[in-house]
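First, the structure itself, so that you have it in front of you.
For this view, one protein chain was removed and the others were kept in their places.
== chain A ==
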Amino acid sequence: MRIDTRINGRDVVLEIEEGEFLARTLRRYGYLSVKEGCETGSCALCTVWLDNSPVLACATLSGRVSGHEITTIEAVAEEAGAFAEFMVAEGAEQCGFCSPGFTMTVLAMKRELKNPTDEEINHYLAGNLCRCSGYKGQLRAVRKFMGVK
């Protein structure tokens, strides 16, 4: 089946399988920053933006993004790079496999929250799992990136 959608600012036509989820489709089309870590919508490695809001690509049917706009980290490289500087300054990326999805959630949070508390940050990012870092270094990086006072 064929859908018209917009990915990273470009109109595209995607050929998708019946019942295919967006994470698979995006990887098939070469958006390799999108990682898959579970089959249950539990880890948020696959976070991308659908119309500028973070969604789990593994739980979004590709057929439903027809007519909508998808953003992966490739399209926000500059802002992601700015956040990445804070992440690596803390060593908080470690294996890095959860980082792109995590970063997409962080960038969305920055648009929504001003001067958040630690609780608000942790609440917003709660769905993004990481097994390496223990989260504290990520929190330090996020605080600095958000300019938390």
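In this section, a residue touches a chain if its C-beta (ideal position, glycine included) is under 8 Å from a C-beta of that chain, and two chains touch if they have at least 3 such contacts; residues count from 1.
We take it that contacts and distances are computed from a predicted model.
**Student:** According to UniProt, what is the chain that's been left out of this complex called? Choose from "Cytochrome ubiquinol oxidase subunit I", "Xanthine dehydrogenase, molybdenum binding subunit apoprotein", "Lactose transport system permease protein LacF" or "Acyl carrier protein".
**Tutor:** "Xanthine dehydrogenase, molybdenum binding subunit apoprotein"
**Student:** Taking the full complex into account, find the residue in A:I3, A:L61 or A:V88 that is in contact with the omitted chain.
**Tutor:** Result: among the candidates, A:V88 touches the missing chain.
**Student:** Taking the full complex into account, find the residue in A:I70, A:L125 or A:M146 that is in contact with the omitted chain.
**Tutor:** A:L125
**Student:** Footprint of the hidden chain on chain A, which residues?
**Tutor:** Spelled out for chain A, the touching residues are 17, 27, 32-35, 37-40, 42-43, 45, 72-74, 77, 80-81, 83-85, 87-100, 103, 122-123, 125-139.
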